[in-house]
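Of the protein chains in this complex, one is absent; all others appear in place.
Chains here go by letter, A, B, C, D, E and F, matching the order in which they are written, and residues are numbered from 1 within each.
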Amino acid sequence: MNEQKTNDLILQTATKLVSFIILLFSFYLFLSGHNAPGGGFVGGLITSSSIVLLLLAYDLKTVRSLLPVNFIYVAGAGLLLAVLTGVGSFVFGAPFLTHTFGYFQLPILGKTELATATIFDLGVYLVVVGITMTIIQTIGEEE
Amino acid sequence: MIETAKVVVAVFILLGALICLIASFGVLRLPDVFTRAHAASKGSTLGVNMILLGVFFYLWFVTGELSAKILLGILFIFITSPIGGHLICRAAYNSGVKLDERSVQDDYNGIRNFVIKRKEDSYL
Amino acid sequence: MFTLILQIALGIMAVSTFLYVIRVIKGPTVPDRVVALDAIGINLIAITALVSILLKTSAFLDIILLLGILSFIGTIAFSKFLEKGEIIENDRNR
Amino acid sequence: MNNFVILPILIPLLSAILLIFMTKNLMLMRIFSTAASAIGIVISGILVQTVFTKGIQTLSLGGWKAPYGIVLAADQFASLLVLTTAIIGLLVGLYSFRSVGEKRERSFYYSGVQFLLAGVSGAFLTGDLFNMYVFFELLLIASYMLIVLGGTKIQLRESLKYIVFNIVSSALFVIGVGFLYAVTGTLNMADLSVKISESGQTGLITVIGVLLLLVFGMKGGIFPLYFWLPGSYYAPPAAISALFGALLTKVGLYAITRVFTLIFIHDTAFTHQLMIWLAALTVIFGVIGSLAYSNVMKIVIYNIITAVGVILFGVAVHTPASIQGAIYYLIHDMLIKGALFMLAGTLIALTGTASLHKMGGLIKRYPVLGWMFFISAISLAGIPPLSGFVGKFKIAEGGFAEGEFTISMLILLSSLLVLYSVLRIFIHAFWGEEKETPKPNHRTAKGLLYPAAIFLLLSLLFGLGTEWVSPYVDQAAETLLNPEKYIEAVLKE
Amino acid sequence: MEILMAVLAGIIFMAATYLLLSKSLLRVIIGTALLSHGVHLMLLTMGGLKKGAAPILSEHAKSFVDPLPQALILTAIVISFGVTSFILVMAFRAYQELKSDDMDQMRGNDQHE
Amino acid sequence: MAFQILLNVFLAFCWMFLSNSPSAAGFITGYILGMLSLFFFRRFFTRQFYLWKLISIIKLCFIFIKELYLANVSVMKSVLSPKLNIRPGIFAFKTELTKDWEITMLSLLITLTPGTLVMDISDDRTILYIHAMDIEDAEKAIFDIRESFEKAIQEVSR
Partner (left out) sequence: MQLLHLAILSPFLFAFIIPFLAKYAKRVHTGWFVLILPVLLFIYFLPMIRMTQSGETLRSVLEWIPSLGINFTVYIDGLGLLFALLITGIGSLVTLYSIFYLSKEKEQLGPFYVYLLMFMGAMLGVVLVDNVMVLYMFWELTSLSSFLLIGYWYKREKSRYGAAKSLLITVSGGLCMLGGFILLYLITDSFSIREMVHQVQLIAGHELFIPAMILILLGAFTKSAQFPFYIWLPDAMEAPTPVSAYLHSATMVKAGIYVIARFSPIFAFSAQWFWIVSLVGLFTMVWGSFHAVKQTDLKSILAFSTVSQLGMIISMLGVSAAALHYGHTEYYTVAAMAAIFHLINHATFKGSLFMAVGIIDHETGTRDIRKLGGLMAIMPITFTISLIGTFSMAGLPPFNGFLSKEMFFTSMLRVTHFDLFNVQTWGVLFPLFAWIGSVFTFIYSMKLLFKTFRGNYQPEQLEKQAHEAPVGMLVPPVILVALAVSLFFFPNILSYSLIEPAMNSIYPTLLDGHEKFHVHISQWHGVTTELLMTAGIVVIGTIGYLSLNKWKGIYKLFPSKLTLNRLYDKLLTMMEKGSYRVTKQYMTGFLRDYLLYIFAGFIILIGGAFAIKGGFSFKTEGMAKIGVYEIILTLVMISATVATVFARSRLTAIIALGVVGYTLALFFVIFRAPDLALTQLVIETISVALFLLCFYHLPKLRLKTKTRTFRMTNFIISLGVGVIVTLLGIASSSQRTKDSIASFFVKHSHDLGGGDNVVNVILVDFRGFDTMFEITVLTIAALGIYSMIKTKVKEEGKSGE
């Protein structure tokens, strides 16, 4: 392998900047999903693409030391969150997966819409991040 | 006001589109990967950024929307497009694509010695 | 008038994309294709921008940045694949 | 509104998710998954009873009323199948403890099983066509995971084919749903039925119906579409084969039944006649297949196809008797196929081979296994008082009544060859001189036999206690034959 | 437009079928991926095209395109992504174990006995 | 520099709450006021006031845009000329820049300028291998690069 080393200086330096832009963008997409294009899926996918970018520019080991998470558990937790959002409606005697939303006056942010659907979407987001990273990591490790 | 803005926007957009067209023409016409990468990484960057700028102005002046997303996009393209060109060219060279025969100089030859070990697996 | 210009521009972009596609098909080497693909990605950005004006919506503006991100990642992935065969390395310093 | 309806889906789903976090502790996983399955059985049992006393139970998910949101609708047919599914899930789980191997168990095996159960139950319960597609995908991907779990050569080879087929069928499913949506503008099955009755079943809708028949037939394994089945079901460990054999094809059959008793009911002369012919061909080819092999597993697998043909015939004939028969036979087949796969798996585990030619005289050493095989064989052939009888007889009755003499007789006589194909296992493997098997494995078979024994017991109870079951089946058949009831329950929420 | 799209989807279906029928595992997998593209395109066409603005209410358009097929396609896209990645990995594992990507050599044991 | 920006943002927030106007306008006002105060106390900090750096960045941008424009014109010329009259090649270029991001910046800029494209960096980070569309102009290009970009970049990073 040694003779195949290259100097990825440019790529790595740029990645430091670009991956943050991407991450920010993904958060934006996730949060704005309910009213504009975006949502948990795309947000999650873009988050993982920023991690993929890191993987491309660096390597698995580096990235794992940056993000010491088992991504399968992330996916599992996300799924659990999504399902529990549904189960939560049992408590209120509403049908499974009933969402509610309201507009609240919050400090700093002003009038904000808070919806349980967002929690569900967060579950989606986590699952998507978890599974894409699981897939890419496991395949990447298998050399 | 809006009309003048529209004219400016139209000029930006048309110019950008033409640059893009020329770049693609170049990609079609130029002899080898490296020269094509020149056309692609420069031509389309400029062309597309001009169009984006046009759209930005359009949104700004005509609909009154200050779209930071487009500015971010322009910045992003500026950063990434040359990196892409750089990486592709290096990869092309290191995977064994020869320079066009018109080339006169090759200082890079032999710097990375893993050039084409997988000759049999050239992806054609 | 303005719409017409936009449509013309869109047409030009489409032609340009089509020329890239020809390059993608023709090759002759894989890096050629990747170059063309990268350029297509960038072209798509422009097309999206134009379309979003034409359709009088800002719904597609997210796509602009997204396309940029993706074509970047895609290009890197392709070139790494071409150069090293593997895209994600286990440990670069090994 | 009745949140209870979701529980048969939710319980396996939640337990599957929780099981993801338990891979470190094998014992915990086993206990947890068994407990979850047991709870599932209780829940489904209550569901069956509720539906029996109170009629069709529906749940508008998210509180969105019928044609707009997704509705779960548990009529008796679906509830019975859900109950059977839960039972199969529990028993397969029990069987897995000894047969699947620790390595697989730790690789999310139990999660996969629970996911599969959730998918199957969901497919049974949903009242929305696209949602059904989603559940199909859920159970399919769980089945992909299970079928290839372990990654032996044969598994990889066969599951590739399996996946490709299912991708094709899923693709056709989605475009079928798309076409239907274009023509009718709705996705809810009850609403579809209403819309189609209003606008009349045009030629195009009939064609789309045939397309859906094809799609479900591919999952269910009917005649020109079952080719993937033998190889794929053969590949994984017996526990998984049992799960597949008992459940997966039945989901396809369920879907055919649902769709062709609810939606496409205005051109039976064409669609249902087509189904009758396909059913006959399925039976013929299934029987031919089961006679062709001397491989224990293969014989059992081809018997699935025969059974599918029989049930399809019952559905296609579309009379009260035949539908009742189809329901009886469907449940019977789920139970008995589970038992047969487990027994065949035990046989293979004991002898280390699947080939009949290499077995012999096993009855001396394993009499219980032998007799269980025998009983399941005669149950399969529909000999009373075992469970297969009522279903087959009802189906034949319906067929005769509709004037389908030849095919009804074919169905009846097919049970002879079915019996023979399974008794061949008995004759060759259990009778005859004892043979040295290539991998003599004399570990006790008891642990493997209990689940199969429970299956057989259930099958026997199902046959002897038909009277207890029959009100439920009657109700199920009645709902299937009178789609208005289903429609009313779903749309008048 | 709808007809053009239907034809296009048909062509994609045809290409996908052709690929599925080939002997190389790689082509088969590419065929499955292509198939899902065709499906999504067809599904979109079924919802009707260009009947209004993008279904985002804040744009206050007079009419919107049918959002339901879009939601359905989104679900289908994500699912087919899962399946595609699964089959890809499976192909890779199959090649690891079986040392062949030729479907001919993946006949299996049907010819035994 | 980062510290200064952070401080500025903090000051902006402070202003926002002080003035009891939690909105973008309040924030921007706060930010500008904070910047002014920072400017006045700039000698507290060891490094120069960050606004100057901003100005040099803008300067760099302008140089760059100019070069980009020129680059495209030349590329277009060669593309559109009826006979492809080019003499491509790769040449090595020694740079004096050392920091990661300086080199990166330089490479990006070079890549976007007339007929040049950075292909690789040597492992000791001193030599850039550059592919040129027209090798004739190589020497001139090297000179141009050194004159315009390296200086501007050094200015920014100082």
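Following the convention adopted for this analysis, a contact is a pair of C-beta atoms (placed from the backbone, for glycine too) under 8 Å apart; a residue touches a chain by one contact, two chains touch by 3 or more.
Not measured: the values here are computed from a predicted model.
Q: Touching the left-out chain: which of D:Ala182, D:Ile276, D:Ile425 or D:Ile487?
A: Selected residue, touching the omitted chain: D:Ala182.
Q: One chain is left out of this view; which of D:Thr34, D:Ser197, D:Thr268 or D:Ser470 touches it in the full complex?
A: Touching the chain that is not displayed is residue D:Ser470.
Q: Kindly note down the residues of chain E that lie in touch with the hidden chain.
A: 1-28, 30, 33-34, 37-38, 40-42, 44-58, 64-68, 70-71, 73-75, 77-79, 81-86, 88-93, 95-96, 101-104, 106-113
Q: For chain A, which residues touch the unseen chain?
A: Against the missing chain, chain A presents residues 29, 33-42, 45-46, 48-49, 52, 71-72, 75-76, 78-79, 82-83, 86, 96-97, 99, 101, 113, 115, 117, 120-121, 123-124, 127-128, 130-132, 134-136, 138-142.
Convention: only the chains that are shown with their structure count from here on.
Q: Identify the chain pair with more contacting C-beta pairs: D-E or A-C.
A: D-E
Q: Averaging over Cα atoms per chain, report the distance between chain A and chain B in Å.
A: 30
Q: Which whole number of Å gives the spacing of the CA centres of chain C and chain E?
A: 21
Q: List, in ascending order, every residue of chain A touching at least 2 other chains.
A: 4-6, 10-11, 14, 18, 25, 36-37, 139
Q: Using the touch rule from the top of the page, what residues of chain F touch 2 or more other chains?
A: Residue numbers touching two or more other chains: 107-108, 118, 120, 122.
Q: Under the definition above, what is the set of chain F residues touching chain B in their complex?
A: Residue list for chain F touching chain B: 68-69, 71-72, 75-76, 78-80, 84, 86-92, 107-108, 111-112, 115, 117-120, 122, 129, 131, 133, 135, 138.
Q: What residues of chain C sit close enough to touch chain A in their complex?
A: Touching chain A: residues 59-60, 62-63, 65-66, 69-70, 72-73, 76-77, 80, 83-84, 86-94 of chain C.
Q: Quick check: in the complex, which residue numbers of chain A touch chain F?
A: Checking each residue of chain A against chain F gives 5-7, 9-10, 12-14, 107-108, 110.
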